[in-house]
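Below you'll find the structure, written out as structure tokens, and then a few comments.
In this view, the complex is presented without one of its protein chains, the others remaining in place.
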Amino acid sequence: MLSSGALAWAQANLFSSIGSSFVTIGCIAFVAYFLPQVVAWATTHAVWSASDGAFCRQRQDGACWAFVIAKWDYLRFGSYPVAERWRVDLVEAVGALLVAWLLWTNAPRRALGALLFFVAYPILALILLHGSSVLGLPVVDTLLWGGIFVSLLTAVVGIVFSLPLGVLLALGRRSPLSVVRMASVVFIEFVRGVPFITVLFMANNLLPLFLPEAWTPDRLLRPLAGIVIFSAAYMAEEVRGGLQSLGKGQYEASMALGLNYPRLMALVILPQALTLVIPGIVNNFIGLFMDTTLVSVVGVTDFLEAMNNAMKDPVWAGPTIMVTGYVFAGIFYFCFCYGMARYSAHVERILAKAHK
Amino acid sequence: MDLARAKPSSWLSDERKRGLIWQTLLLGCIAALACGAIYNAVVNMRARGIPMGFGFWNDVAGFDINLHLISYSNLSTYGQAFWVGLLNTLLIAVICIPLATLLGFVIGVARLSPNWLLSRFALVYTSLMRNIPLLLLLLFWYNAVLKSLPGPRQSISVGDVVFLNNRGLYLPMPIAQAPASWFVAGVVAAVALAAAFRVWAKRRQDRTGAQAPTALVAAALVLGLPAVVTAMVGAPFSFDVARLSGFNLKGGLQIIPEMAALVVGLVTFTAAFIAEIVRAGVLAVPVGQVEAAGALGLHRGSSMRLVVIPQAMRLITPPLTSQYLNVVKNSSLAVFIGYPDLVQIFAGTVLNQTQAAVQVMAITMAVYLVISLSVALALNAFNARYALKER
Partner (left out) sequence: MTSISLADADRGAAAIRFTGVHKWYGSFHVLRNIDLTVGRGERIVVCGPSGSGKSTLIRCVNRLEKHQRGSIVVDGVELTDDITRIDEVRREVGMVFQSFNLFPHLTILENCALAPIWVRKMRKDDAEALATKLLARVKILDQAHKYPGQLSGGQQQRAAIARALCMTPKIMLFDEPTSSLDPEMVKEVLDTMSALAQEGMTMIVVTHEMGFARQVADRVVFMDMGEIVEVNEPLAFFDHPQHARTKLFLSQILR
């Protein structure tokens, strides 16, 4: 039974016509030729432990995972002082817990989770990461921050600040007050019309000019401001989509019950609109996370830049190391982003079911 | 008189006045911010000796650019450098957009293929590309692949015509010969004849109902006529092939590795997004449409051409346009691999040399804004023209 089912399936999906059969054979040949080579490159031919790049330079046909292992701490923390790295671990652990709370659709008290994540967590993270003499935590200059933790930090800061700002902009864009509407439209379309890199340049070069000399922002804070501004414009369009998909009836029913504008928005419209756009927000976050790779252009050492730096270490440098490093970075970004994308699709299915 | 019972209303509770107050407040805030920013900028720029005006535009740039479509040397001005950068940005867009569209449609169609394996292949490709940062792709192609190629003396060659080494890709450069004008005339004539045939066939179909193989005839004309012309008057082009001379290749059409990496990265990345758009667009056409076309007796090909594709195109065009804009915007990642685009030359080198950050950033952003807004206007016009007419 099973085999006849499998045969019928293969007949229908792989060999339904002569052309289809050729395509199938071509695909199988492609996999049969390349897959063993790729697997061998990544596993049997790979160098798993070595104290420097000499051995890797000899083995041209295998990955040099020893390099990634040797540089792992640098890739995670950049130049953050070794004795203080527990602070980064703690911030990451708390962040992971809070994110899990928020993303688990049936979790109890998600509103509290959101409050902690969007208000308490940034303050805690700032104090822990930067340090505070009052608490006896040595101050760590942002020059030393780097690696995966900076990539995560920029993405999280981006989402924590850009989402509320984006909601405000979306509401502004739909406001009946023409000045408010125009200001929102100009902001949103301006930011969406230019490349992210120019926003980063602007934040880096112009922000210090537009502020009084004494307020010159930290070199990490400037790109962060750029990220928030950039991301907020895209969030606003996402949220606007959610607002638009709600019918006029919800507004009218709320007004007929006597709810005023702030309550109408907070109790009726935004809870529905924001739930609808969770997949969109997650997709935006994926884009934001990938965009954070660009911050290296203004001198911030994110994960990819840390990888680039690590490759230049003369002890390790070599052609296989470069490929290994980029493949590893690719796997890292892929796992993170693809996981988020699957989650977003999952929420979308739940929402589709709920609306039936 | 009926107002007797209403609470004495304060002037603040009037809807319109309240709106006016909010708007005045917002305007005031924006104006205050703008004034503060301008004041600080003037103070800071004076203190640091940064030029205020656009006088630098006509100063000598003093740096070289390894790819320029208009004449440029290190004696040219910053203004000329700007145009070089802008043209290089547009060059990338002009090359990448058709290639990405082609690849994207192929992969999108593969994704919809009834062949399960092919559809999985396309899925793996799109998932991979959509979840890896573009910058990583560019760095991989540039640093790990193109820059790691052997030097000119050990070039990888294809039939001693095309060469690939760490200085770039060398293609044969076509050079027009005397018969070239005949050849061009032949191509133009073929296209015109094909168009005329199409019009004639359509008229005849309207009149008599008879159908003609328009596509076949057009293909025969466009391929055949130039071939016949070539046979009659001789080859229209000669090709200048690169040769090794000393330590480098000379002649041919050199594509610098920065450009090759940017094109390959942008095309493969964008194609994944276009493939998804194509797939979503075709899937969004209801099954009932195909069934209705079938029930009318249209063949699969005709129902695709007459029913499905016109509807899918209407859905595909807006997101496709925004992908094209993304190509223009993403080409600014050129800065990371040293391709001399607008951002790398102008917002990078010129800004650093002149220190005129405000002016340079304003011009750079204005360029992208003009491109974005004009495309948005064109798209709106398209939507107004082709949107479904509904009650």
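Should a chain be cited, it is by its letter among A and B, assigned in written order, with residues numbered from 1 in that chain.
Just so it is clear, a residue touches a chain if its C-beta (ideal position, glycine included) is under 8 Å from a C-beta of that chain, and two chains touch if they have at least 3 such contacts.
Only a predicted model underlies this, so the values are computations on that prediction, with no experimental measurement involved.
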Sole residue of A:5, A:108, A:136 or A:258 that reaches the chain not shown, by the stated touch rule: A:258
Sole contact to the chain not displayed, among A:7, A:38, A:267 or A:345: A:267
Residues of chain A in contact with the chain not shown: 247, 249-250, 252-260, 263, 267-268, 271-272, 275, 354-356
Footprint left on chain B by the chain that the document does not show: 1-7, 9, 13-16, 18
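Everything that follows uses one rule, which is that only the chains that are shown with their structure count from here on.
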Centroid distance [mean C-alpha coordinates] between chain B and chain A, Å: 25
Residues on chain B engaged by chain A in the complex (per definition of touch): 19, 22-23, 26-27, 30, 36-37, 40-41, 43-45, 47, 113-118, 121, 127-128, 130-136, 139-140, 143-144, 148, 329-330, 332-333, 335-336, 343, 347, 351, 357-358, 361, 364-365, 368-369, 372-373
Sites on chain A touched by chain B in the complex: 13-14, 16, 20, 23-24, 27-28, 176-180, 183, 189-190, 192-198, 201-202, 205-206, 208-213, 286, 290-291, 293-294, 296-297, 304, 308, 311, 319, 322-323, 326, 329-330, 333-334, 337-338, 341
